[in-house]
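Heads up, one of the protein chains got dropped from this complex, but the rest are sitting where they should.
Residue numbering begins at 1 within each chain, and the chains themselves are lettered A, B and C in the order written.
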Amino acid sequence: MTEINQMNCKCSNKDNCSSHNNEQFKIKSSLNSFNPFTSRVIDLGKGQFIGGGHFQAIAGPCSIEGNHIFELAATLKACGVSILRGGAFKPRTCPDSFQGLGKEGLELLVQAGHDNDMLTISEIMSERDIDLYHDIDILQVGARNCQNYSLLKELGKTNKPVLLKRGMATTIDELISCARYITQAGNDRVILCERGIRTFEPKTRNTFDVSSIAALHNGCDFPIVADPSHATGLSNLVAPCTLAAVACGADGIQVEVHEDPQSAMSDKDQALTPNEFKNLMHDVESMHAFLTQ
Amino acid sequence: MTEINQMNCKCSNKDNCSSHNNEQFKIKSSLNSFNPFTSRVIDLGKGQFIGGGHFQAIAGPCSIEGNHIFELAATLKACGVSILRGGAFKPRTCPDSFQGLGKEGLELLVQAGHDNDMLTISEIMSERDIDLYHDIDILQVGARNCQNYSLLKELGKTNKPVLLKRGMATTIDELISCARYITQAGNDRVILCERGIRTFEPKTRNTFDVSSIAALHNGCDFPIVADPSHATGLSNLVAPCTLAAVACGADGIQVEVHEDPQSAMSDKDQALTPNEFKNLMHDVESMHAFLTQ
Amino acid sequence: MTEINQMNCKCSNKDNCSSHNNEQFKIKSSLNSFNPFTSRVIDLGKGQFIGGGHFQAIAGPCSIEGNHIFELAATLKACGVSILRGGAFKPRTCPDSFQGLGKEGLELLVQAGHDNDMLTISEIMSERDIDLYHDIDILQVGARNCQNYSLLKELGKTNKPVLLKRGMATTIDELISCARYITQAGNDRVILCERGIRTFEPKTRNTFDVSSIAALHNGCDFPIVADPSHATGLSNLVAPCTLAAVACGADGIQVEVHEDPQSAMSDKDQALTPNEFKNLMHDVESMHAFLTQ
Partner (left out) sequence: MTEINQMNCKCSNKDNCSSHNNEQFKIKSSLNSFNPFTSRVIDLGKGQFIGGGHFQAIAGPCSIEGNHIFELAATLKACGVSILRGGAFKPRTCPDSFQGLGKEGLELLVQAGHDNDMLTISEIMSERDIDLYHDIDILQVGARNCQNYSLLKELGKTNKPVLLKRGMATTIDELISCARYITQAGNDRVILCERGIRTFEPKTRNTFDVSSIAALHNGCDFPIVADPSHATGLSNLVAPCTLAAVACGADGIQVEVHEDPQSAMSDKDQALTPNEFKNLMHDVESMHAFLTQ
C-alpha cells in the first residue's frame, strides 16, 4: 500500500488547504502500482494547490466569447471546478480566424473568476502582454510557444504559476528542458501539460500520449495536467481519455466546456456541454477517490 | 448510472461462464462516462470469454526460452491469469537475433497451458505454419504483419480466435479494415490490440495511443486489448499505462512477464518480474471492480 | 571529378549490357559531390542491370486491369522503359476494394513484357504464390510486407531479383536488416525502394524521405530505387520528386502510369498520363546524362 505521510507534504499552507482537509484526496492508495504523487506541491493562491496529491480540474470555454462566461463559470464552480480557463488571445492557424477578444476577454475572465471565487488561467502569447495578465492567476503557454524560449524566460521573472503545454513535436525530455528555462529565471511554480502530439493518425486531432504522464513523473517533479480536449479533438473521446489520465497519475485535468458547443467560435468539436462535463466531474472525483482511498 | 442487463449479454454460454457468475465483473458501472462494454462477447474456449464486460489478462514471457515457462505459467495462473502468452516464432528486426524456439517452443507453451488449465496464445508469422498451431488456443498477428492480408485471409478460415495487433503505422480505420479481412473469410472471433504506434518520441519504444481504445469501441464491436509492454518498452511505465488502459475501457491487457528480465533473450527492458506483475494484477482487479461496481 | 573505371564494374555481362555501351550512363561525373554509384551491380536478366551506374526506369499501371496493359507497355517501351510493372495481387486497405486480377493479371503482364522485350515486376504477397510468379522477372515486396520475415526468407530461396519497398514506419537501419533476411537465405540480388514514410503531413499520401537514398547508399551496397508515385500520391508532385531522387543518387525510379488515370481502378490520383511520363523520361535521361557526363 502506498501511503505518503501528510506530514511530509511540501504544501506550505496546510491549514487552509482544502485538499489537506479533504479525506477524499488524502495521499495514500490501496493500489500497489499507483504512486505518482511525487511532484512538488505548487501553491496556486486562494487556498488552492496542485501536485503532491492535490488534484485540480481546470475547465472553461476555448475562447471567451462575451458574457456567456459568467453563467458558464457559475455552472463549472457548481461542478467542483476551482480554476476557470478561457482564451482571450488565441493562436489560430489562420490569420483570418477569430483571434479572441484580447484585453476585453481577459477582463471578462477576471470578473467571472472573481464572481465565483475561482482562480483564472489564460494563454499568453507574447512577453509584451505580461502586464495585461496582471489579474490573471495562472499563465498558460500554448503548444505553439512551448519552445519560445524568450517568452519562457520572461515568464520566469513573473511571480505567477505557469502551465506549460507540450509542443506538438516536443519530446518528453525537451519539455522538461523548456520548464527549466522558466525555473532558471527564478520561477519554480511550473505545471506541465500533456495535450497530444502530432502523429500520422487522422482520426484524432492529436495523439494523446498518456505514457508521458508517467514518464514525466519519473523525470521531474513538476505537476502534470492532462488536456484530453486538445489531445483528441473529439468530445466523445474526452471522458474516456480523462479517466485514463487520472488513472495514469495526472495531477489535474484541463477540459473545454461550452454551453452550446456547436455555436462555439473555436474548437466546437471537442467541447463538452455543461451536462456532459458534470457527469465527467462526478467520475473524475470517484476515480480519484478510488485511487487515493 | 450505466447498467447493462446481463440478460442482453451476447455471451452464448452464460451458465458455464465464470465472468457471468462473478459479481466483480457484472456489467454496470457507477460512473457516468464509463460504458465501453459494447463489444461482442467472444468465446475463447475452456469457459473463458472476452468482451462485453468479460475482462482478460494475458501474460507470459516475450519468448519461450525453455522449461522456465512451466514455473512461470504456474505463477501467472496464481495471479489470476487465464491466458498464457509466449513467442515461439519471433519477428526479430535483425536476422542474426534469436528467432525463437519454433515448433519446440509451441510444444512447451501447450504443455505449460495444459498443466495449469490456461488458454494459450502465440504469434503466427506465416500461413504455412497454421498446422503447427493446432493446439494453440488463440492466434496472434504481430504489428509487422497487421496488414499482411494473405495471412489474415488464411486465419479467417481457421476456427480459432485471432488477436490482431495494430501495426506501427496503421491507422484506427485501417485496423478495423484489417479485422474485416478475417471476418469476411468466415471467422468473426477477432480481438484487436493497441500496442503503440511509431512517433518522434524517443523516450518510449512506441507511443501508447490510449485514445484508440475508445475510438475503436466507437467504430467497431471487436474487443480491445492493450499491450503496455510493447507500447512503452519500459517496465516502469507498464503499470501506469495498464491502469490507464483499463480506465479507458480496454477489454483486456497483455503484459510481458519474465522470471529474470535482465537475462531475457528478448525485450528485457519491458518485462515485469513476477512480483511486479502480481502487484499490478491486484490493481487491475481493483480498478475493474471499481469501474464495474 | 568522380570517375569510376568501367573495368572495375561488377557487372558480369559487359558486352551485352546496353548501359555499358551507352556513353550516356558512363560512370563518372563532373560534379564533386555526386558519387552514389557504389552499390553492387545486379544482373536483372535479358541484358539489363541496375546499380553501380546502371540506371533503370520501372513503369506501368498500379493494377493490371485487362488488355489495356498491351498498348501501355508498348508506349512505355517507346519512352525508354525496360521494366514493366503492374499489380495482380493488390494489398488493398479495404477488403471490399478491387483486389487485382490475380493469376490472370500476371499472365497478361508476362505477355505484355514478352511482346515488348521488357522485364516484368509485380508484387508478391504470400510465399505460397511463388510458383505463380514463375515467369515474372523481378519480385516486389510491398510496404505492408516489408517486415514479413517469413515471406522475405522464402524469397531468399528463389533465384529472382527482389525489389523490397520500405515499410511506412520502417527505419533506414531496419530496411537494411530486412534485406539481410533475403541475402542470408541465399539471394543477394536485392534492390531497395524508398516509397515514402508515414508522418503527420496530410497534403501528401506519405512523406518522400529523399535523404534515405543517400543514407542507404552509405549504409549498404544495395541499389536504391525511388517511387515518387506512392511517396507523394499526387501526380503533380511526381516529376519534381523524381528529379530530386535522381539528383540524390537513386539507381532507378518506379513510376505509375495509366492511359486514363481518372478511370484507373486504384491510385488514380498519383498516376501520370503516358504523355506526362514521356516528358518526365526525357528529363530523367537529361538529368542522368548531366550527372554522369
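Points to keep in mind about this one:
Simple rule for what comes next: a contact is a pair of C-beta atoms (placed from the backbone, for glycine too) under 8 Å apart; a residue touches a chain by one contact, two chains touch by 3 or more.
Treat the numbers as computed from the prediction; the structure is a model and nothing was measured.
Within the set C:50, C:64, C:125 or C:169, the residue that contacts the chain not displayed is C:169. Across A:82, A:122 or A:145, the residue that sits in touch with the chain not pictured is A:145.
The chain omitted from view is touched by exactly one of C:38, C:93 or C:207, namely C:207.
Of the candidate positions A:52, A:167, A:228 or A:274, contact with the hidden chain is made by A:167.
In the full complex, subunit A makes contact with the omitted chain through residues 91-95, 125-129, 144-145, 147-151, 167-169, 174, 177, 180-181, 184, 197-198.
Not every partner is drawn; the one left out touches subunit C at residues 30-34, 36, 169, 171-173, 197, 199-204, 207-215, 218, 228, 231-232, 234, 236-237, 239-249, 279-280, 282-283, 286-287, 290. Think of the hidden chain as still there; on subunit B it touches residues 168, 198-200, 202.
In this section, only the chains that are shown with their structure count from here on.
The centroid of the Cα atoms in subunit B and the matching centroid in subunit C are 38 Å apart. For this pair, subunit A with subunit C, the centres built from the Cα atoms lie 50 Å apart. Multi-chain contact residues of subunit A, defined as those touching 2 or more other chains: 199-200, 202.
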